[in-house]
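All protein chains of the complex are present and in place, except for one that has been dropped.
So that you can tell them apart, the chains are marked A, B and C in the order they are listed, and the count of residues begins at 1 in each.
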Amino acid sequence: MTAPVRSAASLRPEQVELACRFGSLSLPHPIMTASGCFAYGDKFAPFFDLRRIAGLSTKGISPRPRPGNPLPRICETAAGMLNSIGLENVGAQAFLSEKLPWLAELGISVWVNFFGEDMDSYVECARMLDAGHDRGIDVLEMNISCPNIKKGGIEFGTVPAVAHELTKRCVQATRIPIVVKLSPNAADLPAMAQAVAEAGAVGVSLINTITGMAIDVRTRQPRLATTYGGLSGPAIKPIALRMIHQVHRAMPQLPICGMGGITTGEDALEFLMAGASCVQVGTANFAQPAIGPSIRDELRDLMAELGIARPADVIGCIRPVPPEPAWASEAPEPGSAS
Amino acid sequence: MTAPVRSAASLRPEQVELACRFGSLSLPHPIMTASGCFAYGDKFAPFFDLRRIAGLSTKGISPRPRPGNPLPRICETAAGMLNSIGLENVGAQAFLSEKLPWLAELGISVWVNFFGEDMDSYVECARMLDAGHDRGIDVLEMNISCPNIKKGGIEFGTVPAVAHELTKRCVQATRIPIVVKLSPNAADLPAMAQAVAEAGAVGVSLINTITGMAIDVRTRQPRLATTYGGLSGPAIKPIALRMIHQVHRAMPQLPICGMGGITTGEDALEFLMAGASCVQVGTANFAQPAIGPSIRDELRDLMAELGIARPADVIGCIRPVPPEPAWASEAPEPGSAS
Amino acid sequence: MVTPSPSQFRARVVDTRALVGGYFVLSMEGPAQPAPLAAVIPGQFVMLRGEWGRDPINPRAFSVLDSDGDGRFSVMLKAYGRGTARLCAMRSGEPVTVTGPLGQGTFVSPSAHGPTQLLVAGGVGLPPLHLQARRAAAAGLASRVELLYGGRDRDDLVLLTDFEGWGVRMHLATEDGSLGDRGFVTVPLQRRLQAAADAGEALQILACGPTPMLRAVRAMGLRHHVPTFLCLEEEMACGFGVCLGCAVPVYGDKPYEYCCTEGPVFEARRVRWS
Partner (left out) sequence: MVTPSPSQFRARVVDTRALVGGYFVLSMEGPAQPAPLAAVIPGQFVMLRGEWGRDPINPRAFSVLDSDGDGRFSVMLKAYGRGTARLCAMRSGEPVTVTGPLGQGTFVSPSAHGPTQLLVAGGVGLPPLHLQARRAAAAGLASRVELLYGGRDRDDLVLLTDFEGWGVRMHLATEDGSLGDRGFVTVPLQRRLQAAADAGEALQILACGPTPMLRAVRAMGLRHHVPTFLCLEEEMACGFGVCLGCAVPVYGDKPYEYCCTEGPVFEARRVRWS
């Protein structure tokens, strides 16, 4: 029965200035779409004008095209889904020639998610994609949590020293700023963030999917051909918020692009308050292709209602719950108590 | 449109023999209730005859009583909830004198979940609870993932060598078999399981809650007074299954008690197939206090339908999805293709 | 006070009545003999859940508005978040899972020669006080209770005709002044407390409503040395004392008591609020 706190100073929606920064990058508002959940953007054109999102992260790109995993590749779980797509993609060359020109025309922020099969091929991919510098690529988002990569894949995402080395070499290979997408399977996220920041990453994205599995009790087989897959959707939101808050508290200056289960403007605001400078919407695009713009609108309306003029005013703003009065075995006398 | 595979040999429910073993412990069926979600059992007596569950794990016990955390202590999330109860409990002494006699009378398996504030107090607790040997305690379930414990709490749950040392000392302190409840926040679960097994644990329980957070955007405060809490419920089931499968594959002989989001008999069967010898039901008890017995009944009926005579026949039974025929750029000729 | 053990049972929605101000009365029918809620006491509550899968996972607590001996009972609610929105959308015939009666700390009944009970209500805090007044009236003690009821505007004050019918004296307040005093319910409460102090009249305060209201009522009760009882709300996962989520900070033997088992009604002085 707690009455909603009516904000002292609500704003009109048009008084809210959604523009924000991710490090040195300017965005018209904080809502982007996430890698692997937005393909190369073009498939969404029938549903809405893509200029209504602040930017997008492409499907993960590797130096050469990859066919992807056997099926089944996806299955639903409670308030989420598992996927094991296998990082299927057209390859860096085809991406640059066939996909990038169309994306660059849009004028929104283009983040190219990329990965390699081993350290050298990560570096090779960064070097190939460098051709997109000044041709529309704003950020290379380096995915270091590839459960589907056999060799070294685990260490890239969970051992800070390895992530540091990988980041350093990729940063040297390209003029495009690198944002590292961290793996939630790491035990110590702040250590990972620090390792990649010191290696020259301009920011971090988190979180990627969390490794999970599901079983078909009738066939006695895993529901994914690869046995394990990545869990995404609202189910993981509390874990994502915690990790973002941990990293932001440890490194308040490091820009964070937050994601994991966002489906509403209120979700997005939670991520900003936990410490994200901007957010990406992933799984929710499948059920509602135009959800990016509606989350933007919901965020604006909610910020207006709560009297928040700009995203920058609330990034990492949360404060601890105030302490209770000290316990005593006798209640204080009436006059003194309250 | 895949027709459900009609099992060649369905059984009648009464042909299913639910009795099973957890190491050397015999259970009438695999369904127990989980620590912190079943208090000390007595509060459930109005709802059902407790002898219908195979056993229970008590609220975590510490050497001395603990008052618990400030509020708010719980909040809901998508298909799950966060809690930060703070391991409130009556303390080992009061447990032994006030709670254990009633539990022992039931004749079901009593697992006493316990923890300490540091290594010495873990050992102290194990030693105190040893008085329950032959007075009804079957298992001491050692909780090494206490996010609410300041000193050392993290290392107990995530560093194999520390968990090994802790387990060894506790095993020496009591005649009661110890099962270690592992933390899902560890990066390498099989390594943790091996460390505690080698130190003398008779089995492992997994998973405990996963650290998460939620934010109230109106107050700009975390929804839990302690900022972070533990995520439980169906949302975490895919992560729990994956971890159990990883540990079972690495150490097939080590008994696993599985938990994390179980709400149906089919869920329980998934856990058995992933490698658990028995399971515990946690969060689901809140909405449905008599859910333990109904999961037991559902499990029996489903096993009958699928022609599974005994739990032992399916523990860890899953097999990989069969491979697809090799790809070729030309389809084989009709006759040969099948 | 010994109350019957809670049970969990299935009920069906038999009526959904929209009041003004977004409030709903949801009437349900469960088993009749015995009817689990037959002997419900004002302040007691039930946990309700529809067949809505795994999200939200937990049931929601609702004070019992009324209950007869034949298995029919009702609650009053307003669409607030996910749980209440689903309940407000329910239609006749739909099944609900009910746990109850819950809560052992309840409102004390008025007595012919005891203090006058001021029933201070706001928002969805009305139900336990409504039941208290109904019971008082049934016992011929309508004059021993008075309703003090505050809301945003006149539509925020519901079921007034019930109180009128029972002959219960009412002191109303609305923030916009559209009915009764302009301001919070503390305006008529202050006046009533002052009048009693002047007349040397013995009072008791029983309050239920939004936490900010309860904080204000608690402070006034303490200041005027009037025994004050608050029906509290804390987030609840279980409602029957096992999750330990619903802690209420108190003074006394231990730092916390539990809203669902030791409450929901607590003596204001014992509540450890700043």
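Assume a contact is a pair of C-beta atoms (placed from the backbone, for glycine too) under 8 Å apart; a residue touches a chain by one contact, two chains touch by 3 or more.
It should be emphasised that the depicted structure is a prediction, and the values quoted were computed from it without experimental measurement.
J.: Given the contact rule set out at the top, which of the displayed chains would the hidden chain touch in the full complex?
T.: A, B, C
J.: So one chain is hidden, and I want to know which residue out of A:16, A:54, A:85 or A:129 touches that hidden chain in the complete assembly.
T.: Selected residue, touching the omitted chain: A:85.
J.: Among A:30, A:55, A:72 or A:184, which one touches the chain that has been omitted from the display?
T.: A:72
J.: On chain C, what residues meet the omitted chain?
T.: 52-55, 82
J.: Suppose we count only contacts with the excluded chain; which residues of chain B make the list?
T.: Touch with the absent chain occurs at residues 1-3, 78-79, 322, 324-325, 327-332, 334-335, 337-338.
J.: Need a quick check: the contact residues on chain A for the chain that isn't drawn.
T.: Interface residues of chain A facing the absent chain: 36-39, 43-44, 46-47, 59, 67-76, 78-81, 83, 85, 88, 233-234, 263, 283-290.
We take it that only the chains that are shown with their structure count from here on.
J.: Specify the chain with the shortest distance from its C-alpha centroid to the centroid of every protein C-alpha atom present.
T.: Answer by centroid distance: B.
J.: Determine the centre-to-centre distance between chain A and chain C, using the mean Cα coordinates as centres, and give it in whole Å.
T.: 44
J.: Go ahead and note the Å separation of the Cα centroids belonging to chain A and chain B.
T.: Measuring from centre to centre gives 31 Å for this pair.
J.: Out of chain B, which residues touch more than one other chain, so two or more?
T.: Touching at least two other chains: 67, 70-72, 78-80, 233-234.
J.: Give the residues of chain C that touch two or more other chains, as numbers and ranges in rising order.
T.: 54-55, 249, 255
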